[in-house]
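In this view, the complex is presented without one of its protein chains, the others remaining in place.
Each chain gets a letter, A and B, in the order it is written, and its residues are counted from 1.
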Amino acid sequence: MIVDPNFTTEMREMLMRQYGLDQTLEVRYILYIQGMLTWNFGYSFASNKLVTEEMIPLLANTVMLLGAALVGTILVGIPLGILAASRRGTKVDVIAIGGGLLTWGVPTFFIQLLFMFFFGYYLKVTYNWTVFPVAGMHSVPPPKDPLIYMADVAWHLAMPLITLVVASFGSWALYTRNLLLDALTQDYIVTARAKGLSERTVLYRHAFRSTLPPMVTMITLSIPAIVTGAMITEYIFSWPGIGRWYLSSLSNADYPVVQAVLYIYALLTILGNVVADILYGLLDPRIRVGMRR
Amino acid sequence: MEVLTVENLKMYYKTLRGYVKAVDDITFGVQKGEALGLAGESGCGKTSTVLAILKLLPWNGEIISGSITMDGVNLVKISDAEMRRNFRWKKISMIFQGAMNALHPTFTIEHQLTEPIFAHEKVSKEEAKERVIQLLELVGLEADKINRYPHELSGGMKQRVIVAMALACNPSLVIADEPTTALDVIVQAQVLKVMKDLQKKLDLSWILITHDLSLIAETCHKSAIMYAGKIVEYADIAGIFKEPLHPYTQMLIAAFPSVVGTKKELTSIHGFPPDLLNPPTGCRFHPRCPYSMEICKTEDPLLTEQKRKGHYTACHL
Partner (left out) sequence: MSSLLSPENWKLLSIKIKSFWEDYRRNKIGLLGLATIILYILVAIFGPWMISWDPTRDTRLAQRYAMPEWITILPQYSDYPRTMRIPIYWNVTAKSELIDASWGEQLKLNYIGSEAGIASIYAMSNFTFPYKVAPKSFHITFLWKASRVKNLTYSIHLGMVNLTNTKQTLWWTDRNKNMSESAFVNSEGIDTLIRLNLDVVSTDLAGTIFSGPGEYALALRVTFMSSTEHSTAEISFSEGELRIMGLVHGLLGVDQYGRDLWSQLITGVRISLIIGLVAAFLSTSIGITVGVVAGYLGGLTDELSMRMVDILLCIPMLPLLLTLMYIYGKSPFYLIIIIALFYWLGLARIIRSQVLSLREMPFIEAAKAAGAGKFYIIFRHLIPNTLPVAFAHMVLAVPGAIILEAALSFLGFGDPATSTWGRMLNHAFNHGAFTRLAWWWIFPPGLAIVFLCMAFVFVGHAVDEIANPRLRRRR
């Protein structure tokens, strides 16, 4: 940190008091907890603005990206998994398995770099086509018309979103497929078929329904991974979210921001787990607490 | 009147090493209001036969030839869609082996019992609910069970639900595959009683599959003994138990220890059931038969009517 030569002792003491550095470790810890609970994270060193104030728009951007990515991945991955399970051994199955394996072996950020290289640079430099923009959330200057603005944001969202979905759908497809295959070996499936139900009913209402509980668990357990992936995505595509904010704050030793964002991440994960527990109980009557016998 | 006629049915499983001849040219029939007991060792083809009747075979099972006739329709020839719409559960229903797991864990009893009704008939929800309550009464369960989940019921209760479920669409024929195997003796007796009552009340036809001959003796009118994919003896209960003609039947009956009478050493049939990929030539039982003759090794005996009327056996003796 660069310090003004006129930095007097009084100013130093004032700063120390402001940041509570003149207290003991225990007191500082309590202050920290207090801050976390009251959503008061202090001021960012870099921007001198209130952390909470600066965070909200960034958080919204991240949620937009993550939400869209989650929805997209589920919409692509789960149907693919169902299809693969019902057509076991065919090409669809192989695609699902292959996609799943790829997810484990190919780093997301490399897929994103490849996409960016091809769509963002190669096409632009060679043919002067701008298929997808390379950076940012909106064009500079942002369009005034709200509808056009939303379309602009969506256009900028396209590449991060597509790369995230491509990188993640495989593991969902594979997991769904395996769960479904497992469910299809159960006795109640044979019963359902014997009842004269159509194959589709058997697949969706009986087999798929019983895979929902573990699938819900997987959704929530993957939240930390999605958060991580978003951080790297925001870095690569310069998407203004809290992940990128976190990275730059870490490099700049902007501690209030770092603390706040870590807290938010942990909170999101815990929230996700709680939701998962509740949903699991709703979906699987065997797990409900306090059942009557 | 015959409800179901099976003629010369051959059903094999296709494997990489060839065909496993699980059901090899069997013929039998079930009369209206009659219970047929299908008995035999594990792996002799009983379950495969009924799976073939309902056409619920796994992906490598093939009906090679023969016919299964019900209501004038040959089930072997009809499409899967027709089978589903007209026959499964509507005319033929099944109580599965290991019925503990036959119920879906996340659906209520009501849902599972009304499901086949909705699938085959157009009724209102209230009507269906009423029928379900009646069905549960039939098997001796209170109406409040309809809102329960399967894991909240005991084994015996679940079994009775399965029986009720099988009757949901008023079928003509019910196939029960080892319905009492997983139950303790007292519950077994309960369920058996239910089945006997139902049969009398509703004039249903049954096929009861079991390896427990005493069960057949108690509940059935006729019985077919299967061995290695073939029927070796087919007659009414009196005939089978009082005058068993086939050596296998005789040894099966003798293997049951008698509660009364002097204590004897337990007899068993030595040897193992044959490999159905390459079954023995001629009569399939000849390696284990104490009376086997030269002809038994070469010629496969046909099921022929014996001196008693309606008593068939497949043996060279």
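One rule holds for everything that comes next: contacts are C-beta pairs under 8 Å (C-beta built on N, C-alpha and C of every residue); 3 or more make two chains touch, one makes a residue touch a chain.
Note that this is a predicted model, so its numbers are computed, not measured.
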Of A:Gly35, A:Gly77 or A:Gly120, the residue in touch with the unshown chain: A:Gly120
Residue in contact with the excluded chain [from A:Val131, A:Leu262 or A:Leu282]: A:Leu262
Footprint left on chain A by the chain that the document does not show: 89, 101-102, 104-107, 109-110, 113-114, 116-117, 120-122, 125-126, 178, 181-182, 185, 221, 223-225, 227-228, 231-232, 235-236, 246-247, 250-251, 258, 261-262, 265-266, 269-270, 273
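As a convention for this text, only the chains that are shown with their structure count from here on.
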Contact footprint of chain A on chain B as seen in their complex: 54, 56, 83-85, 87-90, 93-94, 96, 98-107, 115-116, 119-120, 149, 151-152
Chain B-touching residues of chain A, taken from the complex the two chains share: 186-188, 190-198, 201, 206, 209-210, 283-286, 291-293
